[in-house]
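Below is one structure; the comments refer to it alone.
One protein chain omitted, others in place.
And then subunit A:
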Amino acid sequence: MTLHATPAPYRGPAIEAEHLVKRFGEMTAVDDVSFAVPQGSVLGLLGPNGAGKTTTVRMMTTLSRPTSGTARVAGHDVISDPDAVRRSMGLTGQAATVDEFLTGRENLRLMGSLYGLSRREMTRISDELLERFSIADAGDKVVKDYSGGMRRRLDLAVSLIAAPRVLFLDEPTTGLDPRSRVELWSTLRELVADGTTLLLTTQYLEEADQLADRIIVVDHGRIIAEGTPLELKDRSGAAALVITVSHAHELVAAQALLASHVREVHVDPGARQLTAPVEGLADVMRVARVFEQSEIVLDDLGLKRPSLDDVFLHLTGRRAESEESADDQAAEPAAVMEEVR
């Protein structure tokens, strides 16, 4: 009825990469990477250190110029219209880049006024964000006195001050303790529920599995696999039946019993565990009934689906987090997804 000349909202992909290439001298950091992220969805860019994840994000956020190829954010080209890209996206880099000599509130004000928000809007949004990220009490404290988790949350809050439709997060939970990590994940889910499109890089398989609708696995600057978490897991082969016996002395009997029902059995005496490849849940039920009728006491019996770590191993022939195991990432336990049902 009302025919205002408002431009039609952009409905195309929120993020598009088109044959992105980045070379540093002889080294090719990103090698012909293309993908598209539909609005309101989450793409996980998964890969080990040095796979080219950060370089890809830097090109898509106008910080680094592609050697060739291009990218679009909310329909704007990063090369021909970088300012429009900057207006429509937020970026949280790998290191928390909040100003440690300002308070949390002042950090929000700094970015808010650079985005041109009015003071009233800024106060309203700052209050909301501080509340949402549970730093309201520390809002007037200098960031220097914040914990690592608080800094990370503030960092994310600062990226959200102008409520960007597209958010780039470069390893958002690196260096966080497990509890802060889970908290951040739930915040990110809320953002997505509000319609924000998310691209996050991570070397934690669990993180990609938890958050991403689609995952792109990168290695040496190239895309080596792409799909939903489930598709990727299915691709890496069969599920396994895992049985843990209660008493070590019953392990041999259990092994014999199991071996008569499945093709092969792998024994881990230290963990009192038996593993066997199975087709699916029906096999597990069948084996469960067999053990129910035996005298053997079990701690656990379940189906273990392949984890994304297995996927990575399957795709590249090595573990995702092995490449730079000498640096600080080594302290992080391999984020293997346990999915025992």
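General observations
The rule is simple: contacts are C-beta pairs under 8 Å (C-beta built on N, C-alpha and C of every residue); 3 or more make two chains touch, one makes a residue touch a chain; residues count from 1.
We take it that contacts and distances are computed from a predicted model.
Missing chain, UniProt name from the options "Spore germination protein", "YeeE/YedE family protein", "Transport permease protein" or "DNA polymerase-3 subunit epsilon": "Transport permease protein".
Between the chain not shown and the residues A:Leu20, A:Ile125, A:Leu184 or A:Leu257, the one that touches is A:Ile125.
The missing chain, though absent from the display, is touched by one residue of A:Arg87, A:His220, A:His261 or A:Arg305; that residue is A:Arg87.
When the whole complex is considered, the residue among A:Ser34, A:Ser80 or A:Ser113 that touches the unshown chain is A:Ser113.
Contact with the chain not shown here comes from a single listed residue; of A:Ala36, A:Ile79 or A:Leu102, that residue is A:Leu102.
Residue positions on subunit A in contact with the hidden chain: 24, 58, 61-65, 83-84, 86-87, 89, 91, 93-95, 97, 99, 101-102, 106, 110-111, 113-117, 121, 125, 128, 142, 162-163, 165, 193-195, in rising order.
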